[in-house]
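In this view, the complex is presented without one of its protein chains, the others remaining in place.
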Amino acid sequence: MSTPGSPVLSIAHLTVTLPAGADRPAALHDVSLTVNRREIVCLVGQSGSGKSVLSAAIMGALPSPLRIAGGRILFDGRDVTALDERQWRTLRGAAIAMVFQEPMSSLNPAIPVGRQIEEVLILHRPSMPAPARARRVVDLLQDVHLPEPEAIGTRLPHQLSGGQCQRVVIAMALALDPVLLIADEPTTALDVTTQAQILSLLRELRDRRGHAVLLITHDLGVVADIADRVAIMRAGRIVECGDARTVLTAPATPYVRELVAAFPHGMPGRPASGVPSGGPPVLAVRGLGKRHGAFTALADVMFDLHPGEMLAVIGESGSGKSTLARILCRLLPPDCGKVVVAGADFSTPLRRRGRPDGNPVQMVFQDPAGALNPRRSVRAILERAARIGGMTRQQAARQAVSLLAMVGLPADALDRTPHAFSGGQRQRICIARALALRPRVLIADESVAALDPPMQRQILDLFLRLKAETGLAILFITHDLRLAAHTADRIAVMRRGRIVEVGAAADVFATPSDPYTRILLSALPGQHWHGLAG
Amino acid sequence: DADAVRWLRDGMARGRFPRRDALRMLAVLGAAGATGVAGKAAGAPTPVDTTLRIACHVMEMDDPSAVTSFEPSNIFRNCLEYLVRIDGDGILRPHLAESWAPSDDLRRWDISLRRDVFWSNGDRFEARDVAATIGHWLAPESVSVNKTLFADVRGVEIVHPFLVRIHLARPMLSLPDMLFAVTCPMLHRAFPGSGRPWTDAPVGTGPYRLDHFRVGEEARLIRRAGYWGATPPTRTLRFIDLGQTVSTQLTALSDGQVDILYRMDASDVPLASRLPGVRIVDCLSAQTCCFRMRTDTPPFDDWRVRRAVQLSADNAQMLRLGYADAGSVAANCHVAPFQPDYGPVAPVRRDVAQARHLLADAGHPDGIDLVLGVGNTQGPWEQNTAQVLQQNASDAGIRIRLDVLPPNEYLTIWSDIPFGLTFWSQRPLGMITLDLAYRSGSAWNETRLRNPDFDAALDAAMRSVDPVACRAAMGRAEAILQDSAAIVQPFWQKKFTAVSTRVRGYRLDPADCLDFTSAYLA
Amino acid sequence: MIRIRSPWPTVVLHRLGGMVLVMLAVSFLLYGVLEIDASAIATKILGQFSTPEQRAIWLYRNGYDRPFLWRYAQWLGRFVTGDWGRSLHDHVAVRALVPHRLGASLALCAITMAVTVPLGLGVGIVSGLYAGRWLDTVLSAAAIMATAIPDYASCAFLSAIFVVGLHWLPGASTMTDGFDPRQMVLPASVLILYCAGYLARVTGAAIRAEMGRPYVRTAWLKGAGRGRLVLRHILPNALAAPVTVIMQQVPWLLSGMLVVEIFFGYRGFGSLLYTAAMNGDLPVVEACTMLSVACVTCAQFVSDLLTTLLDPRARGVFAPRPAAPPQDAPAAATGRTVP
Partner (left out) sequence: MRRVGVLPLRAWIALGVAGFWLLCAFAAPLLSPFDPLRSGSPLLLPLARDGMGMHLLGTDMLGRDILSRLIWGARPVLLWSVLATVCAYAVGIGGGMAAGYASGAADRLFSFLATVMQSFPVLILYLLIVMRLGASGFNIIVAVTFSTAPAIFRIVRALVAAERGKDYVLAAVMQGERPWRILLFDLLPNVAGPLLVDACLRLGYTAITIGLLGFLGLGLPPPTPDWGSMINEGRGMAIVFPHLILFPCLAISSLMLSLSVLADALGHRGDSTPLRRTNA
């Protein structure tokens, strides 16, 4: 760990007000924070806590209805709240640079990436000759470890992968060696392996060049990995701020304690004992294959799922997890292979077979907001599902009430529409809807990826309870290895449409047999946390 | 018919009939030359080499005897000529024909031709040409209106190269006048059999030759040498098609893009009077619109219904609002007081109470619903007039619904619908109109009027060489027509047009026969 | 990401085939609507004074006693080989009637577009540049106004002001003595008013929509000024909508100029079509319609081509680039950099 230098940024008592009618009066309330040279400060907090607003305030880029109502932002000893647009322009990109969450859309789709990096130089170093600029661009691309920098510079963003795009954005941010780099969730959209690279890149920047980095994230593993100091935000206030090791191992406030507790620590605690073997599988998949045009999305997939069992499917983006889920729910026809649910063949898609009475395989989608019809009340959603399952109106109404209770929502939620719920609550409604049809198998496709850790924990607990109480079999699809290991009974690892490894969760986590699984594991952030706690 | 001519001259000398009537009748009988009425208008200016540009719809004129509008006739009129001529004063004059004479029973007409007329291709104009032309009208494959107009012609006889004799099935005093109908220009004898459009080989006897012709765009006529009559002052006539919007034509006129408009109507006067360089020309005319009812179709087969419509109509208001008060109120009898054969009739007074009473009588105590077809064939004033009638009629409980159709659609049904508005252009004689439109079974009998008394009165008028008797007979016919209540004929329209202030010697013709024999651009 | 990998000639051929199919369908519909009632046509051609026998003979001679499909095929064959028949009303070959009317309309169209494109794009861009400020408010309001006034009204108003009131301009564009640029001013102004207003609205909206995209924020936070943002970053991405609109306006203008042509007495394609339809002049209507449809489909094709070229993602369809398939990139990178 490096030694921190002089303060680059110091924020004192910053208050940013929201327009009237917002969910709270101020987006930021009396926020004070310091970032030093040669230091990575992590800003953690649940969604909507004000992290992005803070970074926007530092960049002088607050969206229009938001105003700074009090406090100072000192950058290199100079109060930047008073700067006008012209002065800001000389500062942005040169002295403070920013990296965003969505790497693809942060780049102009119509301009080659090299030119986009070069633009920073054109804007801030107009006197620099063109050949020197070109050289600098290539150097930058090399610095962020992009292969074939000359060639990559001429490509358009859509010809790069997400991780490559993110590295281009970072290269762009670093073009003029800014004093402060702000990264707003730079890795959320990337898979673990890419995330590991970006994080190591950030660490390298701090160590080799002495940049100050303000990193916004909600992944405590990331914090544990690279943060020197951490600030935890909640509802516009900083609730705790200090040395990363101290905050993570000995949280002072209850909120942070809860946050830390929700994070799945270290090795899976659950033994492989929960696997009810012996009985016939409720879901049997044999030789399943699917092609999208020339691209093979699934090849020879085979596994069993028993009642009361939770099987986690992990794999990097594009490995075919969702395709598998869709085939199992009969939203997509497989090219070959067989799906047997409770003894019946379920390989044909729904639409061709007409209306079945109760589909025994139901899915809970990743995005709870999109999976609920925004125009219908919860009651209508739940009752309709039950009616499709063949219930009478009264039965359906009764079941709706009991389902809500089962997923832990108050009964008065029935008459609200989905937008009146938080993400976690919406996900519960989705689960309730899936359960309304009394399925035998529940598929959860990244069902908790969009939620913050405490919320994730709640949903997972709900899954575990359902599994234990009703003997439901759950196929849990995720790219979060740690989460899978801590929740599931067994784990299947997918790569390029094939299952490369299946086994009991603890075994796979502790002694991975496939090299790919090993790569995945090694890329996990926060592996040293327990070392910290030590 | 020497007796009749002598008798007329005598009567005129003694003041037994008005001089104008007598002169006209003498002209009809072919004796006008003797009174010195025929001949070219005096004082025509010396020829100058200018161009006149006339805004006029340029339509197809493959067969000049088959045109259905005035516009093409006004173009070929400068190349092709008629046997007779009726000038703006309404008096018949010989033209290609030198003179004519009917037999006593008015069933045989001898027409002698001028001997100094040559076609533009060098041939002499002869009786063969006249016979070929009339034969062409009456041929089985003919689609000319002349076929019905001259259905009573039984034969054309070439007596010698410059004398034709026409045999008729019934006496027709109006024959010479009819020969000036737009579709009756004399064509070269080679034309009927040629099968080619006249515009491809535009042979004519007139002062101009067709130099360039493009449908929908322009017709250019150039003065030719060797014309038998007086040389017109203008060298080139350009008929330019500017579309149908009169306000556009007016602004084009004001801008100097054209010199003469074909016509405009009263509602365009305010605009015309405000544009610089524009002079408004007008004249009295017997053109009119008729709201006519089909007497053989319910509910118009009931005289009381028709009469109620007629009584409810306020002709003066229709003139004032529908045609900007430019004209004179008419008396629902379709002969104008200024036409030579008019016999006086009393106007119909508006009487709404009586109209209601008649309606109730006819079994419509709560009023009646009618549909009036309007085609705006001459312009939106038709629709405006119809709307005034609509208001008038509603006072008497007659609810009229207007069915406005595009002009061309309307023209295909104009004579068939039960209740419609028809525009009638001026005919030289009232009797020609009546004969065409109201005689039992006549060609354009849109009212389906069948009234033997009317037919008899009309026959008497058409047979009589005595102007006084003729007018009296016409008066009877008009009264019967008015009384039959088959038409509401609200007003006689003034004709309007606009010309550039540089145009000299241009007179507006009440019957729409444009005359460029003395017009020129200063 | 899904990439279309078929070579561009195939794509173009496929599109051209689609165009031909559409035109065939239109021609069939048109012919069906217009010529299914043969006796009405005979009446139209021979005039209202013709006798029933004359009509019957005419129908027989012209093959109207044949089945409808046979007639259609024959008509299509003639039409495709350039025999468009004779005008029923004007009694001349349609081929002699249409081309220079079309030329006149295209000339007006060209003048209109020559002003509309820079004006509309310019106003749109400026209002995008000053989004949210008073200049934008004024320009947007003007653009909305321009599109909200019916063309028949703007014709009359412009004439009232410039012809009758001020005597500045000729109120008729008859071109009787050859081409006169002064006579083009009013008709073109009316068209420009609407087209440029609409184009400005579309451009402004596209720019504003694009402004909310994350890459704009990136460029802004790089230190780029407003002008650079709009011109360098947003415009290339926002051009697809205005280009589509421009290409749509060309065929629209062809027949949409009708009101203007009639009002100003300009002898173009629209007024030819209008009079032909009013006169029931079937061959002319058919020829004009097919020409119009050809224009529409061609413009559609060009517009698709242009938007494809403008869209960097689709560029590969017409001009394939040697790009590495990005699918495997993350995995490849994984192998190298992770320890």
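A, B and C label the chains in the order they appear, each numbered from 1.
Basically, a residue touches a chain if its C-beta (ideal position, glycine included) is under 8 Å from a C-beta of that chain, and two chains touch if they have at least 3 such contacts.
None of the values given here were measured: they were computed from a predicted structure.
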For the chain not depicted, the shown chains it touches: A, B, C
Which residue of B:50, B:383 or B:425 touches the chain not shown here: B:383
Full-complex contact with the absent chain, from B:148, B:391 or B:442: B:391
Contacting the left-out chain in the complete assembly, out of C:169, C:219 or C:254: C:254
Hidden partner chain, touching residue among C:16, C:33, C:114 or C:138: C:33
Option from C:124, C:170, C:265 or C:280 whose C-beta touches the chain left out: C:280
Touch residues of chain C, complete complex, unshown partner: 18, 21-23, 25-26, 29, 33-34, 132, 144-145, 147-150, 152-153, 156-157, 159-160, 163-164, 171, 212, 251, 254-256, 258-259, 270, 273-274, 277-278, 280, 285, 288-289, 292-293, 296-297, 300
Positions on chain B contacted by the hidden chain, ascending: 245-247, 251, 267-268, 270-271, 274, 317, 320-322, 324, 376, 380, 383-384, 386-388, 390-391, 394, 401-406, 409
Interface residues of chain A (partner: the chain not displayed): 19, 21-23, 47-48, 63, 65, 329-331, 350-351, 355-359, 362-363, 365-367, 369-376, 384-385, 388-389, 419, 423, 430, 433, 437, 450
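Criterion: only the chains that are shown with their structure count from here on.
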Separation of mean Cα positions, chain B and chain A [Å, integer]: 90
Inter-chain centre distance, chain A versus chain C - centres from mean C-alpha coordinates, in Å: 47
Two or more partner chains touched - positions in chain C: none
Residues of chain A engaged with two or more neighbouring chains: none
Complex contacts: residues of chain C adjacent to chain A: 1-2, 132, 213-215, 217-225, 228, 232-233, 236-237, 312-313, 321, 323-324, 326-327, 329-334, 336-339
Contacting residues of chain A [partner chain C, same complex]: 59, 61, 64, 88-94, 97-98, 100, 102, 105-111, 116, 119-120, 123-124, 145, 147, 155-156, 158-164, 169, 172, 191, 193-194, 196-197, 293, 295, 316-318, 496, 519, 522-523
Sites on chain B touched by chain C in the complex: 53, 59-60, 62, 66, 68, 141, 143-145, 147-148, 197, 215-218, 238, 240-245, 247-252, 254-255, 257-258, 271, 274-276, 406-409, 411-412
